[in-house]
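Okay, so here's the structure we're looking at.
In this view, the complex is presented without one of its protein chains, the others remaining in place.
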Amino acid sequence: MIPTSYYLALSVILFAIGVAGVLLRRNAIILFMAIELMLNSANLVFVAYSRQFGALDGQILVFFVMTVAAAEVAVGLALIVTIFRSKASIDVDDISMLKG
Amino acid sequence: MLPNIPELVIFLVLAVIAVAAALGMLASSNAIYSALFLVVNFGVVATFYLLLGAPFIAMAQVTVYAGAIMVLFLFVIMLLGAEKMKQTSHNLLWQKPLSIVLIVLLLSISFYVVLGQGVSVGSDLMQNASGYGSPSAIGTLLFQKYLFPFEATSILLLAAMVGAVVLTGVRRQRRRIRKSRRL
Partner (left out) sequence: MIGIAIEALIKSALIAFVLLTAFAYLTFAERKIAALMQVRKGPNRVGPWGLLQPAADGIKLIFKEEVMPAGADKVLFFLAPILTMIPAIVIVAVIPVGPDVELFGRTIRLGISDLNVGLLYILAIASVAVYGIVLAGWSSANKYALLGGLRASAQMISYEIALGLSIIGPIMLAGTLSLQGIVQAQQSSTWYVIWQPLGAMIFLIAGLAELNRAPFDMPEAEQELTAGYFTEYSGMKFSLFFMGEYIKMVAVSAIATTLFFGGYLGPFVDKLPWLGILYFAIKTGAFLFLMIWIRLTLPRLRYDQLMAFGWKVLLPLALFNVVITAVVIVFVG
């Protein structure tokens, strides 16, 4: 069996790539995808530890994280569409005014 | 106790694909390709869930992430025609090197913690319990121990649904347009 720490290492790398996406890219949609990637890497840790401790609670938490991610995407993409309608851009640097 | 060779090879190949897909998402200039790379990544992670004895979560992962969330992303990108937005950032010059330093720092600290833990597979409980990760085991836990959080997520989803409808609602948009015309 693959040791849990291997999965943790993989998850750390994926998380770091997600952080890099948020810090380096300015496209709101890509930024959003990077956040999804980070959530996903956290899920991997949950499932890996769930196996290590032989308890299903980790998997249940993944279930909840997925629900939250789905809700977040629905609202987030709606926000992006609304912003695009008023500014014709989804660059987060352009969204610097409080008044649309 | 080290893993046997075929398992390790499978793990490494999948891990390389996952990391490559994530990097592809990060580097791709076309948002559609970014989304597709992310789908590949999610698919690989679903395979990891299968390897970890979580078939239910793996299927949910494919259905929710690959089937719903990423399709929504693709839909919005295509709808806005936003696949090739220019990077117009000019006011963030010194932050970029700083962010790279921070990412390297994050990686090294996390690796220090993870590797400091040592190599452990965990208990053999999983082999003993035959129903581990099965839909019925998950369901039992979800509807007994985690009933309240489960009900709470339904409210969360409802709120998100209402939010999305309100934000992109047609009527509101029209009113705003009318208002801006008056100005």
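Each chain gets a letter, A and B, in the order it is written, and its residues are counted from 1.
The definition used in the following text is that contacts are C-beta pairs under 8 Å (C-beta built on N, C-alpha and C of every residue); 3 or more make two chains touch, one makes a residue touch a chain.
Remember, predicted model here, so these are calculated numbers, not experimental data.
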Query raised in the report: In the intact complex, which of the depicted chains does the undisplayed chain touch?
Result: B
Query raised in the report: Out of B:Ala66, B:Val114, B:Leu142 or B:Ala164, which is the one that touches the chain we can't see?
Result: B:Ala66
Query - Residue in contact with the excluded chain [from B:Phe11, B:Phe37 or B:Phe56] - result: B:Phe56
Requested in this report: Among B:Ala27, B:Leu74 or B:Leu141, single out the residue that touches the unshown chain.
Outcome: B:Leu74
**Report entry** Residue ranges of subunit B at the interface with the undisplayed chain
**Finding:** 32, 36, 39, 55-56, 59-60, 62-63, 66-68, 71-72, 74-75, 78-79, 134-135
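Just so it is clear, only the chains that are shown with their structure count from here on.
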Report summary line: When centres are defined as mean Cα positions, the distance from subunit A to subunit B in whole Å is 5
Report summary line: Interface with subunit A, subunit B side, in the complex: residues 1-3, 7-8, 11, 15, 18-19, 22-23, 25-26, 31, 34-35, 38, 41-42, 45, 48-49, 51-54, 56-57, 60-61, 64-65, 68-69, 72-73, 76-77, 79-80, 82, 85-89, 91-92, 95-96, 99-100, 102-103, 106-107, 110-111, 114-115, 117-126, 129, 132-133, 137-138, 141-142, 145-146, 149, 153, 156-157, 159-161, 163-164, 167-168, 173
Query raised in the report: Inside the complex, what are the residues of subunit A that reach subunit B?
Result: 1-10, 12-21, 23-27, 29-30, 32-34, 36-37, 40, 43-44, 47-48, 50-57, 59-60, 62-64, 66-75, 77-82, 84-85, 89-91, 93-94
